[in-house]
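Notes to accompany the following structure.
Just one protein chain is left out here, and the rest sit where they should.
For chain A:
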């Protein structure tokens, strides 16, 4: 998987209330959720973000509520991937399950600045900062999660299992 784009940066402990405030959770419509993406962390983000761009954040990204609306809002806003020093576990599951690419790399989170252009090469296990000429390692997913990602998320994976009975 190759993803390249411009980065938007955020700090540590970005919680799911900041990613999609509960006042917008009376809908499941991805387009509507996308309009409020990251609103309580940066009210201008949803207007500024372009399709294919990347979110970069510090530790514990997506902590708090289990709302899947958070990765859904990010994906629907056109964000191609999220890089963070670490992810909160429910957000991590949710992102994998809905097919939002996420990458854990403390080195990348520390090195990337707002506006940097980066290229993520999941196969090679590296993130290249094209603006700064730096390369950061990224941990590969365990084989089971690679299978989930390759299937396009949990539901296509389950559908295949249900059909084949394995």
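Just so we're on the same page, contacts are C-beta pairs under 8 Å (C-beta built on N, C-alpha and C of every residue); 3 or more make two chains touch, one makes a residue touch a chain; residues count from 1.
In this text, contacts and distances are computed from a predicted model.
A single chain of the complex does not appear, and UniProt lists its protein name as "3-isopropylmalate dehydratase large subunit", one of "Amino acid transporter", "Biotin carboxyl carrier protein of acetyl-CoA carboxylase", "Oligopeptide transport system permease protein" or "3-isopropylmalate dehydratase large subunit". Touch with the chain that is not drawn comes from one residue among A:37, A:88, A:108 or A:149, which is A:88.
Set against the missing chain, the residues A:40, A:53 or A:134 yield one that touches it, A:40.
Among A:21, A:78 or A:106, only A:21 touches the chain left out of the display. When the omitted chain is restored, the residue from A:63, A:112 or A:138 that touches it is A:63. As for the chain not pictured, it touches chain A at residues 13, 15, 17-18, 21-23, 25-28, 39-41, 43, 59-60, 63-69, 71-72, 86, 88-90, 93-94, 97-98, 142, 144, 153-155, 158-159, 161-162.
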